[in-house]
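Worksheet: one structure, shown below.
Chains shown are a subset, placed as in the full complex.
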């Protein structure tokens, strides 16, 4: 019979960049006992985002971080929203360019991540923040 | 018992930029009576998109609009698809850089938006268009 579950998982990234959260997500999902269904994640912030990316070479994550920092730099005179610091508006733009919610099918008791895929919380602010991710699963 | 509902909500943005649609989305969701579940939104166009972003300082929205207009400018000689006007192909690219569908868990009768999050329809064309957003909810 189809049923569902949800929770809020809190993380505190040490600083900007991609923090892997695959284990926490997979562990909570397994604990629900739902072995076939759909997992949805939603980050409740506008200056952090979610990303499914390569979990092998850590250079991929630092290259991503560096590319996005150059694409959306601090101190850009185009920005008028500067009251919350020079890193705030670039963080909003980087969040807009990536994802606030992602969905992942669950098959045979496992997330259908590819061999090289991990789930990441992407912190775009300079200072450490607590980041809440809502997880919802529906299935059986 | 798990059940579902869907509808099409139509909007007519006055012009380009981010139009908040949180109230319409939340109101329809509440009307379904589903208090725990998953909401999915899908915009049925390729030159408008959906975004969850900050709902406090309106400068965030104008900064986002300005940044995306500079990143994907009109009149870029790289574009060959110009028959529908100079604003059409940039609109497609901006839509590709953001999101066509987003999902949001519903917990205790409310969308799990963060304190500073709103749901936005992002119009990328210059001229006003009617924009249809399909909303689907599943839960109980």
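Lettered A and B in written order, each chain numbered from 1.
Keep this in mind: a contact is a pair of C-beta atoms (placed from the backbone, for glycine too) under 8 Å apart; a residue touches a chain by one contact, two chains touch by 3 or more.
This structure is a prediction, so every number in the text was calculated from the model and none was measured.
*Asks:* Please give the number of copies in the complete assembly; 2 of them are in place here.
*Replies:* For the whole complex in this structure, the answer is 3 copies.
Heads up, the rule we're going with is that only the chains that are shown with their structure count from here on.
*Asks:* If you average the Cα atoms of subunit A and of subunit B to get two centres, how far apart are those centres in Å?
*Replies:* Measuring from centre to centre gives 19 Å for this pair.
*Asks:* Quick check: in the complex, which residue numbers of subunit A touch subunit B?
*Replies:* Touch residues, subunit A against subunit B: 2-4, 6, 8, 38, 40, 42, 44-46, 71-72, 76, 78-81, 83, 89, 92-93, 95-97, 99-101, 103, 132, 134-136, 138.
*Asks:* Can you name the residues of subunit B that touch subunit A in the complex?
*Replies:* That would be residues 2, 36-38, 51-54, 57, 59-60, 62-64, 66-68, 70-71, 97-99, 102-105, 107, 112-117, 138-140 of subunit B.
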